[in-house]
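The complex is shown incomplete by one protein chain, all other protein chains being positioned as in the whole.
Chains: A, B and C, in written order; residue numbering restarts at 1 for each.
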Amino acid sequence: MSDHEHHDPGFIRKYVFSVDHKVIGIQYTVTSLLFLLFGFGLMMIMRAQLAYPQGDFSFLERIFGEAGFVGGAMLPEFYNQLGAMHGTIMVFLGVVPLAVGGFGNYVMPLQIGAPDMAFPKLNMASYWVYLPGGLIMLSSFFVEGGAAQYGWTAYPPLANTQPEYLGQTLWLVGMVFLITSSLLGSVNFIVTIVQLRVKGLSFFRLPFFVWAQFITSFLLLLAFPPLEAAGVMQLMDRVAGTSFFMPDGLVIGGRPANVAGGGNPLLWQHLFWFLAHPEVYVLILPALGIVGEVIANNTRKPLWGYRSLVYSVIFLGFMSFIVWAHHMFMTGMGQTLSIFFQTTTMIISIPSVIILTALILSLWGGSIRFNVPMLFALSFLPMFGIGGLTGLPLGLAASDIQLHDTYYVIGHFHFVVAPGTLMALFAGIYYWYPKATGRMMNEMLGKLHWIGTLVFLNGVFIPMFVQGLAGVSRRLYDQTWYEHGKEVQNWTVASSWSAWLLGIAQIPFILNFFLSLRAGKKVGENPWHATTLEWAAPSPPPHGNFTSEPVVYRGPYEYSVPGDSEDYSPQFVQKA
Amino acid sequence: MDFTLLDGLMPKDISTHGYQIDRLLEYLHWFMLLIFIGWAIFLTYTLVKFRARQGHKASYDEIKAKPSKYAEIFVVAFELVLLVGLAVPTFAYVRTDFPGKDKNPVEIRVVAEQFQWNMHYPGEDGVFGKTRPDLVASDNLVGLDLSDPAAGDDFVVPTMHVPVDRPVVLQLSSKDVIHSFFIPVMRVKQDVIPGMSIPMWFEATETGEYQIACAQLCGNNHFRMSAQFYVDTEKDYAAFLAENAPGGDDEEEEEEEEDE
Amino acid sequence: MGGHTVEEIKKEVRVYITVFVSLLVLSIATVLVSKLDVSMTVAVIIGMAIASLKGTLVACYFMHLISEKKAIYAVLIITVLFFAVLMALPLMDYQSNEAFTGRA
Partner (left out) sequence: MSAPVIRYIDEPHPVTGVTNGKFGLWLFLASEVMLFGALFSSYILLRVGAKSWPDGWERLNVPLATANTVVLITSSVTMVMAWVGCKLNDLGKFRFYMGITVALSFVFLVIKTIEYKPKFEHYQVYFYDGATIPGYEELTTITGHLEEDDFEKDYIVFAPDKKQPSQTLPDAEGHGDHDHAEGDHDDHGHGHYADPIQINRYDIKRLTNFGPAHSNFYAIYFTMTGLHGLHVIGGIVVNLYFLLFGAGMFRSNIAQFSNRIECAGLYWHFVDLVWIFLFPSIYLL
């Protein structure tokens, strides 16, 4: 779509309704960081209740008013709202928009040498559908009955109850917005990667990050629509009184439910997990991509087994569609099915192991620079490893009997997405910040941020494995109701304190992020001496990206090539 | 194994099948620990040895990583053994190997609702009376149809009593939303799904007083949807049955309900 | 679509008309066939067969899939694959319940 008018775009066209992928990428990044902070804030409030179940939270009551507190005590419904919204915000409004909308939008077109996305206006639309979707979700805190409170998984029939409250309905509407945004984005990503690669950039010369974004886009494209269908059905259940997920003979609150019945609660779970398992890989793959970039750059040597990495990612993408029911072993699944899903789950662990091994082996023989992005990328490896390993007992139905729906599950997936993916996303921010702003972030503050984050993230999530093994169910407002919960309550307290300290540990990052805009050291095009195409553009790149169209001469990670005078040979530099 | 990883961490096991689950978990955690230590050693060594410093250059060539291949094969083999050798048979045993009539199992219907567990005992005749959702009322929590002759000796209590060393078969159903029936010490967990009746079995090996938990978010008071769980001697169990049989004194039953 | 000369386009138009008429005939056929007194299985097979035939005609000729580029086919093959998984979903539920005495 050609625009003729772009001579001197005003402020609004340039920074608000911009069609430049870089501005949109920054919009996504900033918005999703704010959402992450908000979601993190919800969690810190939850942790207060968890650590001190009978505590007096008058200071919180003064902030939040009577909707969530009575006489200084937090109400269970408020706790459930915090839980459901924490999950939703972190996954759908925080991590995915940051990893795909932010990094994908900003870096991917640069890395393939494109002047912009294939459909710049669609790109803008995608952001402007995402933002209202997020705001709709947040607005649900202010309606009667509060926000969605049935968990981020929103299992019916529970999520169909109380249709008079708008919270869950707004959640569903917001979800439809977010899904639409993701679909627009993923179409755009795939077309851009397939069509707009610059001359010489064959598929096997693509940076690993682009590959990760490519597969991620396919997952979003094909896995989200079933959730959209499920969302529409739940919306019908709540608004039009249908019974898609309401079986016969329901008696809710002592009264027979006034619905037709004949629905199936498990249908929602199937459709939900048909999305939500690929969604896990949507959270992980871009992170793996970022870590690959940072590691190659800071070991000054090629990634080990580039091709096996690519094949593993493709394989992961396919497999992620046929493992979803391992979230449902406890729903009364038959033997054949459970064996099938246990097997596929074990199979999908193999490419993950290959990727992690390749990344670790890439370190061998390098000349490792310990700068801030590298520190985050390096800590990603063992953290993601713990997340992956603790998935094993959950992927086997027999051991899942004891651990399903306990804190062990929470520990497991948080290790994958929080100390895992978030670490990688921080690495990405420190790594590409100079490209986006033309200035470095402060090294000292960065290291402070890194050590605090690493220590306290582990402090938050390791106690959860102990709680889980002790048999404490998840989503409990007060675990001391149970004997086995009482015994591990001190672990909960430790976890809560770590969470609050983790909040403090983010202060250096926030300072760094804003102060460096002004005070950071100015840099040229390629401060990290990197090889991929984004470093051929000026920092920050202008609208249209490259001053002259680059041509690609070699693979993405040609570091320390023997016989070369420099220890890096960029893709875009022709050498003899 | 004398030295175990998970002993102090997991609740005690008073079921006949639980050792299979615990064994699987134990092996898995050893495996995880082993792999993680392997990584940690490799990482530390590599990071020190190949740190950037004066006079040290990165090498362009990949290492020929035979060990990684072995490690991957080891991981796959281990997973395969666990899957085929332990996980699948254990799950099949727990889920399909129901005790036959010759073992004289105790049968109990469990009807979950927000936020309590109703234990429906069939009474002396061993046959559950019919239930209908439209008969549910505050004095008839499971909607028992008293016109059914089999319903006469049925009773419903909010706590579960089972005899020790005798298999128990539960029929789990829910009146409203999805719950999950979880007894940590018994190593059993089963989602309770409205519209379905899902059977489950276990056998206790030790008497005592324990707790049933709800493991699936079921509403505001999910956190206190617990029930007392008593494993009785045969004698105590018989006394419990006699005490609650209808026609005797109903007060006991009502008192316990109020405890909830 | 290769053809862009007037002659070729005229030929295509004839194809469109033929497809259109076949679609009309098949639509009437599917209504008439549904009146037959056959078992559910047979009815589903016949109904879906006619619908698939119509769908194929639309996809191949109106949507030009009969002579499309490999990139489009690749997208469609992937989609069909995951669509198949999605269609296996009702099977899941059947399997879930088979072991049990059934719904309450």
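Just so it is clear, a residue touches a chain if its C-beta (ideal position, glycine included) is under 8 Å from a C-beta of that chain, and two chains touch if they have at least 3 such contacts.
Predicted model, so just to flag it, every value in this text is computed and none were measured.
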Who touches the missing chain here, A:A118, A:A159, A:V280 or A:L448?
-> A:A118
Absent-chain contact - pick from A:F38, A:Y79, A:Y155 or A:F224 | A:F224
The one of A:S32, A:Q49 or A:N264 in touch with the missing chain is A:N264
For chain C, which residues reach the chain that was dropped from this view?
-> 4, 6, 9, 12-13, 16-17, 19-20, 23-24, 27-28, 30-31, 34, 40, 43-44, 47-48, 50-51, 54-55, 58-59, 62-63, 69-72, 75-76, 78-79, 82-83, 86-87, 89-90, 93-94, 103
Which positions on chain A touch the chain that was left off?
-> 1-3, 6-9, 19, 114-120, 122, 183, 186-188, 190-191, 194-196, 221-226, 228-230, 232-233, 236, 240-244, 248, 256, 258-260, 262-264, 267, 271, 274, 542-545
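Note that only the chains that are shown with their structure count from here on.
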The distance between the C-alpha centres of chain A and chain B, rounded to whole Å, is 31
Chain B and chain C have mean C-alpha positions lying a whole-number Å distance apart equal to 46
What are the residues of chain A that contact at least two other chains?
-> 247-249, 264, 266, 331-332, 335
Indicate the residues of chain C shared as contacts by at least two other chains.
-> 97, 99-100, 103-104
Per the touch rule above, chain C residues touching chain A in the complex are 71, 78-79, 81-82, 85-86, 89, 92-93, 95-100, 103-104
Chain B residues touching chain A - in the complex, by the definition given at the top = 6, 9-11, 20-21, 24-25, 28-29, 31-32, 35-36, 39-40, 42-43, 46-47, 50-53, 56-63, 65, 68, 71-72, 75-76, 79-80, 82-83, 86-88, 90-92, 94-96, 113-114, 132-134, 136-138, 143, 175-178, 180, 182, 184, 187-191, 193-196, 198, 211, 213-224, 226
Note which residues of chain A are touching chain B in the complex, please.
-> 75-77, 80, 149-151, 155, 157-158, 161, 247-254, 256-257, 263-266, 299-302, 304-305, 329-332, 335, 338-339, 342-343, 346, 349-350, 353-354, 357, 360-361, 363-370, 378, 381-382, 385-386, 389-390, 392-393, 396-399, 401-406, 466, 469-471, 473-479, 481-484, 559-562, 567
